[in-house]
Each structure stands twice: as structure tokens, then as C-alpha cells.
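What follows is a set of notes on a single structure, which appears directly below.
Removed: one protein chain of the complex. Kept in place: all other protein chains.
Labels run A, B and C following the written order; every chain starts at residue 1.
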Amino acid sequence: MSKEHEKGMSVIVKTITRLTVGLILLYGIYILTHGHVSPGGGFAGGVIIALSFVHLMLAYGKEVALEKLPKGVTSFFESLGALLFLGIALLGFTGGYFFLNFISKGQPFHLFSAGIIPLCNIAISLKVGAGLFAIFVALVLLKFDSEGKE
Amino acid sequence: MIIYVLCLILFCVGLYCVLRKRNIIKIIVGIIIAEYAVNLFFILVAYRQEGRSPIYSSTEQIVNMVDALPQAVVLTAIVIGLATTALLVALAMRIYEKYGTFDITKIRELKG
Amino acid sequence: MNPASQIIPLFVSIALAGAFLTSILGKRFKRLPDMIGTVTTFLLLWLSLKAVATVARQGTMIYSVGAWKPPIGIAMVMDSLTSFMLVTVNLVAFTIALFSIDYMKRFTSKWKFYTLFLLMLGGMNGVIVTGDIFNMFVFLEIAFVASCALVAFGTEKQELEAAFKYAIMGTVGSLFILLGIVFLYSFTSTLNMADMANILAGKGTPNIVLMVSVLFIMGFGLKAALVPFHAWLPDAHPSAPAPISAMLSGVLIKSLGVYALVRIFYNVLGMTPFILDVLLVLGALSMVVGVFLAIGQWDLKRLLAYHSISQIGYVVLGIGLGTPLGILGGLFHLFNHSVFKSLLFLNSGSVEYATGTRDLQKMGGLAQKMPVTGTTNLVASMSIAGIPPFNGFWSKFIIIIAAVEAGRFWYAFWAVLASLLTLASFMKVMKYAFLGSLKEKWNKVKEVPIFMQTSTIILALICVMGGLLLWPGVREIFLMPATDAVYNGLGYSASVLQNIF
Partner (left out) sequence: MVELYILLIFMIIGAIIAVEVKDLLSSVVAVGAVGLGLSMAFLILKAPDVAITQLVVELLALIILIRATLKRDLPFSTSGRWYFNTFVTIGFVVFLVLVSVQCFQDLPRFGYPLMRVASTYLREGLMKTGATNLVASVILDYRAFDTLGEATILFTAVIGVLAIVRRKGRKEEGEDVEEEDE
């Protein structure tokens, strides 16, 4: 975007962002880890995590946000999340089936239950959070020279 | 029945926008609306009268849950919609950069 | 469970694993994407040949993902039509991966190309092996999104415009398909295709099946570029890099469009005379309109793209006849077209690589400087035009015979006419591009690098030998079972369901 964006927004916005961005991140992590006992899950959690970084970027400008989460790291996390998910799927072959829920189901209503479901949630949220942030960054960094106008 | 028709009208508004409008952003908007309508329709056909959401509770017995399968399927469909939208927006922005306009009648180098 | 069925999930997971690995490691090690691409596609080709042998021996195989019995979980189905399509897709994909090693040096970010290519391949394989209708939609979208990005891979003006057009048309098609799926789910309360066919057969043919049929014909017709829905194809296919044009024209429109149409209409909804007539009309229309539009083109790749529409028309015409011979011809032509159209697009890529132009009027006499490209292009041109010893002749011949046998004389006439016009159009290509006197400015043109030559030679050999697939003894393994699987119709559901319980 334009120059004033790079410097970020006003002091009020920055202060409030500083207070809320941690909470948003924490909420995202809560949503994703409790995906199998309450509404939510890996996808929603991942998007919330991505939104927290988007929030940071909108308020402070791209330098601060990219310092916290550089682009190389995002694309690495993204591929890692995808590989992790596929890896969980392939580990099911140890029990004889693709995507078998091979871990013991545990006690219902507890955080550590439901076998592979929480692990899948974590893998998906890594992938989704990093991926959506990467899309956002790519679109923000796209400059407009408008070659076609002349 | 009437609710299905309302949902269909929403779909048709989106479709009309895609087919009729000449601005790239408007076309994307139309696709998003049509996607919403299809997702809503899927959840509508799964609803059960006096139903409860399909989540067990440790304190009370829940009966008469709504169909969980369409909800899972719609989650997937929403993500697919987001992915397509992101791609379309990226394309639109690049097109703007190259042509300097969002009007598809002016973007006519190719004639299909 | 059948131990041989363990190979079914590998078709998707190998391609996806290749894509993810390329995206992690491809940036640092420059040669690695080439290797991963070639090795992955070769592995998939080998596996699909193995699958043909297994299916010929054991019949239909089912794999239930996550050990959940269908219709509760997702089932993957491997019948003879599946293995037929897998061989077609992976054969073309392998030669294209080989071709891309040298060709894609002209583009930046090779690793992104290979990642998207493998994702597209994984998507197509997923569409083919799945037995679940929503799962089919998901993989269809993967292949579609990847192909959209690949069409715009050159990031020039026209490429972006073509990709946007393609993306809009494709998304509208997907919406129709999804709407059809919702109707079917509400009506049958299942997503498994075999189960759905079973229930639909028990309920007769109410209005809703007709509505769903119309939605699917629009949706998959958009993906297959049948004539009223074809407007995106002549822009999108030429704009992509040449290997991707080959992939799009060669296999993508078939696996996403024709295969899905055949599978759903023959095996799930049940074919009715009305739908057959619609398919016949659409097929004949595509065949004739495509070839008429192709004749006037001077851009080599655009000309080939219009011929794709025309040849898809042949395939749909054969399938729409509804007789065993017609289906055999249609499927055989599907295989042949994917081979010779990929070869033609790869050759157009070779010409572009060597000379930098796609305009036929600027070329001339290139066969002297590029003997391999010239020869393979001659083979492919004769094949697509239907000159006797080559594979294209046999499949067109079967389709025409089948049309006559079914009493559809007009359709046979249109098929012959389109074939003659195709011949004329490719004589033009050979005359202007490869034969004649060499122009001054092409004196320094060299033959393309070795990997590009290898892949075109492989495809040309298949074009020459393709007719052998009809040889008694060979056809019982490859073509006839696939035809039976289609003609079997609603027997699909019985053969799947008896494997589960």
C-alpha cells in the first residue's frame, strides 16, 4: 500500500493492538486445541492466528509484522503443516489403513482424547495460519505500477 | 419449502451478478454470494425440527441432534471458496496492474 | 480386505507428497524439483500399469479410507475404467515431466511450476480413484485451482486475462456441480456413489434427477469445454507454458470433464435416452464448430486448442451413442487424443523454444533444422487427421462405424466431415511450419535439447503403435474391460457394494 501505511496507524490503534493481539493469538490456540470437544477446530484456529498477524501488520506496518514472522518462515511452516498432515495419514498404514485413527481414543470430554484428531487440528492450523498470512503478505507487497495505462 | 426458494433467490442474485456485470470485482462479489447460497442450502437440508447442535455435553443428555455430515462438508466447501477467492483476487490485481482497469470490456486482447 | 488394494491410496498420496517436498526443498537445491517431478511421475506410471494388471486379474477393488466401511467413510474404487484413466493420465504426465526439465529453464521459479504440476496431477488422480461424490468435487477443485495458476504462470498480459476467464468459468461450473451434489444428498442422504446409485434406482426417476442431470451437464460441460460452454478453452490452453497446454488439452479436460460425466451419468444417475440425445447433440456440435473455428487460425497453439474442442466432441459423441462399440470408440479416442494432442502441444513448445514464435506465417522449412520435431509432428498430424496406420484412424473409424450401426447416419456424416477438415487444417500446419523452403532468419535454429526429444519420441512411438491396443488378446486387458465398466451402468453399484460386505 502507500507510504503512510508503512509507518502504521495512529498511536491509539497501536496501543490497543498491542493489548489485543496477544489475546487474539491465545484465543486462536484455544480454539484449535479444543477442536474435538467444543466448536472450532484447526481451520478456524488457524485463520484466527493468521488474523492476529494480519492485525499486527495493519496497525504497525509490514516491517514489524514481517520481523515477527518472516516470509521464509511462513512458507516453511505451511509446507511443514501439509507434510505433517499427510504424514499422519500415512502413519495410519502402520495399522493397515490410510488415515486410520491409530492412537487410543482416551477419555471423552478431555483435552487428550480422540486419537489423531487433535494432532490433525494442530497440523491444519499450522498450514492454514501460515498459508493465509502468506497470501495476505503477497497481495500487500504487490505494487501497482499500472503499466497498461499509457 | 419457502425457505429453499429464498435461498435459491440468493443464488440467482449471485449468478446474475457473475453473468451480467462487467467489473472484475463485481464478478468476484457475485461468485462469493453464490457460494454463500450453496453453503446455506446444504446446512438447510440438514436441519431438524427442534434440533440441537451435534456436540455432546458432559452434564446433560442431548437428543435430536442435527445432521453432522453436511456441516463437515460445508466446512470444506467454505475453505474451497476462500482458496478460489484468494486466487481470483490475486489475478484481478495483476490484471489491474497490467491493463489499468477493472472493466472487462476494455480487457479484450483475446477473443474466445 | 484385499491386500492388492493397498496401492489405491498411493496414487493420491505419492503425488501430494512429491508436491509438498518440492515446495520445502526445491528453493535451496536447484536440480531437485526436476528429479522429484520425474521420479514421482514415473512411479505413478509404473503403479498404474500394475493396477491394470491387478484389475484384469481380480476385478473391482475397494479401499475404505480410515477403515470406515462405506457409506460411512470415503471409499476409493478401482475398476477397469479407473485403471484405464490412470494409465492415460500418468503416461502423459510422465512425458510432460521429462519435457519440462529443459523447457522450463525459460521461466523463473521452477519449483513453483513443479509443485503446481504435481498438485494438479494429484487432483486428477484423486478425481479418478474416488468413489465418493463430494470427494470427487474436492479433488476436482484442487486440479482446477492448480491449473488456473499454471495458465497464468508466464504472468504476461494475455496469460493473466486468459487465466481469469478460465477461473470464472470454472468456478461457475463448480458451483453448479456443488448444487447438484446438495440436491442429491438431500434426496438420498448419502454421498457414496455406489450407495447413491442403489437408492436412486429404488426411487424411480422423479423431477429431481432431471434437474441434477442438467446441473451436472452444465458443470462438467464447462470443465470439458463442450461447445456452448467452450469460450474459455481457446484462450486458456494456448496461454499456458507448452507442457501445461499439453497437460490441459491432453488429460485435464478429460479426467475432470468427460470421465466425471461418464462415471456419474452411466454409473450413478443411470443413463436415459434423453441424456444420451443431449450428449450426442453436444458432441456433434463441439466436433463441427471446433474444427470450423480451427481452420482460420494462424497461431499454432490456438489452432491446436480449437482442435481439442473438436476431438472432445468425438469422444462425447462415441459415449453418447450408448452402444458398446460406441463407448469403446469413445474411450479409445480419449486415450489416443491425449497422446497425440500432448505430442502436438509439446512440439509447438519445441518450435517456440527454438524460434520464439507461434505464428505459422513466420515459420517455414523447420523440418530441415529440427528433424526430430518435424518427424514426430508429422506422425501426430497424421494421427489426429485419421490416416490409416496411426492410432487416431482406428478410434475415429470405430466411432463412425458405431454411429452407422446405431442408425445415426447424420452423426456419422458429421464425424467424417470433421475428420476431413481436420486433415486440411493439419496439412496447413505441416506446409507452413515444417515443409517448404527454410527462411533466412531460421538458419541458426538448432534442434531442442535431449530430454525434450526423448519425450516427444516416446509419444510418437505410442501414436504409431496405438492401433495394436485393438489386437485380440491386448484389447481384453485394457480397452474392453473399461468399456464393460461403462456399459455395465448401474451394475457398478452392485459390484462395489458386494466388495464391502
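General remarks:
The definition used in the following text is that a contact is a pair of C-beta atoms (placed from the backbone, for glycine too) under 8 Å apart; a residue touches a chain by one contact, two chains touch by 3 or more.
Small disclaimer: the values here were computed from a predicted structure and weren't measured.
Across the entire complex, contacts from the unshown chain go to A, B, C. Listed residues C:Gly18, C:Pro33 or C:Gly154: the one in touch with the omitted chain is C:Gly154.
Between the chain not shown and the residues C:Ala4, C:Leu25 or C:Val214, the one that touches is C:Val214. Hidden from this view is one chain, which touches chain A at 1-2, 31, 35-44, 47-48, 50-51, 54, 58, 71-72, 75, 78-79, 81-82, 85-86, 89, 98-99, 101, 105-109, 113-117, 120-121, 123-124, 127-128, 131-132, 134-136, 138-142. Residues touching the missing chain, restricted to chain C, are 16, 19-20, 23, 27, 65-66, 68, 71-74, 105-109, 112-113, 115-116, 119, 122-123, 126, 134-135, 138-139, 141-142, 145-146, 148-150, 152-156, 159-160, 163, 183, 186-191, 206-208, 211, 214 (touch as defined at the top).
Listed by residue number, the positions of chain B touching the unshown chain are 1-10, 12-17, 19-23, 25-26, 28-30, 32-33, 36, 39-40, 43-49, 51-58, 65-69, 71-76, 78-87, 89-94, 96, 101-103, 105.
The working rule: only the chains that are shown with their structure count from here on.
If you draw each protein chain as a dot and join the dots that touch, every dot ends up joined to every other dot. Distance from the chain A centre to the chain C centre is 36 Å, each centre being the mean of its Cα atoms. Each chain gets one centre point, the mean of its Cα atoms, and the points for chain B and chain C are 28 Å apart.
With touch defined as above, residues shared between interfaces to two or more other chains in chain B number as follows: 94, 98-99. Those residues of chain C in touch with two or more other chains are numbered 157. The part of chain B that touches chain C in the complex is made up of residues 11, 15, 18, 24, 27, 31, 34-35, 38, 41-42, 45, 69-70, 73, 76-77, 80, 83-84, 87-88, 91-92, 94-95, 98-99, 107, 109-110, 112.
Taken together, the chain A residues at the contact with chain C in this complex read 75-76, 78-80, 82-83, 86, 89-90, 92, 95-101, 148. Of all the residues in chain C, the ones that touch chain B in their complex are 134, 138, 141, 145, 148-149, 152, 155-158, 160-165, 167-168, 171-172, 174-175, 178-179, 182, 185-186, 191, 230-235, 239.
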